[in-house]
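One structure, pasted below without further comment.
What follows is chain A.
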Amino acid sequence: MSDSDSMQRWHLRMREKPVLRIVAKRFIPFVLLFALYVQFHGDYGPGGGFQAGVIFAAGLILYAMIFGREALEKVAPPRAVEIAAALGVLLYTGVGVATMLGGGNFLAYGALDSHDPMHGQHLGILLVEAGVGITVAAVMTAVYFCYAGRGAGE
Partner candidate 1 sequence: MTHLPVLQIALPLIAAPLCVLLRHARAVQIFAVLVAWACLGIALALLGAALPGGAISYELGGWPAPLGIEYRVDLANAFVLVVVSALGAVVLPIGPGRRGHAVPPRREYLFYASFLLCMAGLMGVAITGDIFNVFVFLEISSLAAYTLIALGRQRQALRAAFSYLMMGTIGGTFVLIGIGFLYQMTGTLNMADLQRLLPAVQQSRSVHAAFAFLTVGIGIKLAVFPLHQWLPNAYSFAPPAVSAFLASTATKVAYYLLVRLAFGVFGTAYVFGALGLGALLLPLALLAMFVGALAAIYQSDLKRLLAYSSVSQIGYMILGLSFGTATGLTGGLVHIANHALTKGGLFLAVACIVAQTGSSALSDLRGLSRRMPWTFAAIAIGGLGLIGAPGTAGFVSKWYLVLAALSAGRPEVAFAVLLSSLLAGIYVWRVLEAAWFRDPVQSAPRGEAPLRILIPTWVLIGASLYFGVFTEWTAGIAEAAARQLLEGAP
Partner candidate 2 sequence: MSAISALPPGTLLIAGALLLPLLRGAALKAWLLALPLLSFAHQLQAPEAGPPLQFFGLELVLLRADPLALAFGVVFHLAALIAALYALQLQDRMQHAAGLLYAGAAIAALFAGDLITLFIFWEFTALASVLLIWARRSERARHAGLRYLVVQVGSGVLLLAGAALHYRATGSLAFGALAPQSPGGALILLAFGVKAAFPLLHNWLQDAYPEATVTGTVFLSAFTTKLAIYALARGFAGTELLIPIGVTMTFFPIFYAVVENDMRRVLAYSLNNQLGYMVVGIGVGTPLALSGTVAHAFSHIIYKSLLFMAMGAVLLRVGRIGASQLGGLYRSMPWTTAFCIVGAVSISGLPLFSGFISKSLILSAAAEQHHTVAWAMLIIASAGVLKHSGIKIPYFAFFAHDSGLRVREAPLPMLIAMGAAATACLVIGVWPQLLYDILPHPVNYEPYTAAHVIGQLQLLLFAALAFALLLRFRIYPPELRATNLDTDWLYRRALPAAIRAAARAQRRLRAAAQTRAARLGHALIAWLRRHHTPPGLLGEPWSAGATALWAALLLAASLLLFYLRTAAAG
Partner candidate 3 sequence: MQQHSGNGGNGEQGAGGGLDSRRAGDWAIRLLCAACLLVLLLDGLLHLFHAKHGHFAAENWFGFYGAAGALSICGIVLGGRWLRRLVMRDEDYYERD
C-alpha cells in the first residue's frame, strides 16, 4: 500500500513542475524517434533491436514518471504491452521456424528467399531485430508497470 501512496505523491509533485512537463512533452517524441533510428541503423552499423528497445521503453517510462502511470496506460495499455512482448518473441522465433521450413538451419536467413539469398539475409535480420526490439521495449515497460503498480493493481 505504501508503495502506491508514495507513487501518488510523486506524481502530484511532478505536476507542480511545469518546466519539466513541457520539456518532457517536447522531448519524448525525439526519444522514440531516436529509438527507431537505432533500430533500423542496426542493419548497417552499431545499434540493433536490444538497444532500440531499451531506448523506446525509456521514453515510455519517462512519460509515465512525469504524467503518471494512468497516462501511460492510455497510450500503452498493459494488456497490449503484454501482447507486444509475446508477439516480439514470436516474430523472432517465427523467422527461425520459417528458415527451417525453407530448408535451412534455424535462423539461416538465406533460406527465407530461395531466389536471392542476399535478400533473404536482409529480410531475416530486419525481422529478427524488430522482434527483439518489440520484446525488449514491451518487457521493460511491463517491468515498470509491475513495480509501479504493485499494491494498487493487486
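Selection rule: all candidates are chains of the complex that A comes from, given by their letters.
Basically, a residue touches a chain if its C-beta (ideal position, glycine included) is under 8 Å from a C-beta of that chain, and two chains touch if they have at least 3 such contacts; residues count from 1.
It should be emphasised that the depicted structure is a prediction, and the values quoted were computed from it without experimental measurement.
Candidate 1 is the partner touching chain A in this complex, chosen from 1, 2 or 3. Residues of chain A that touch candidate 1 in their complex: 82-83, 85-90, 93-94, 96-97, 100, 104-111, 150, 154.
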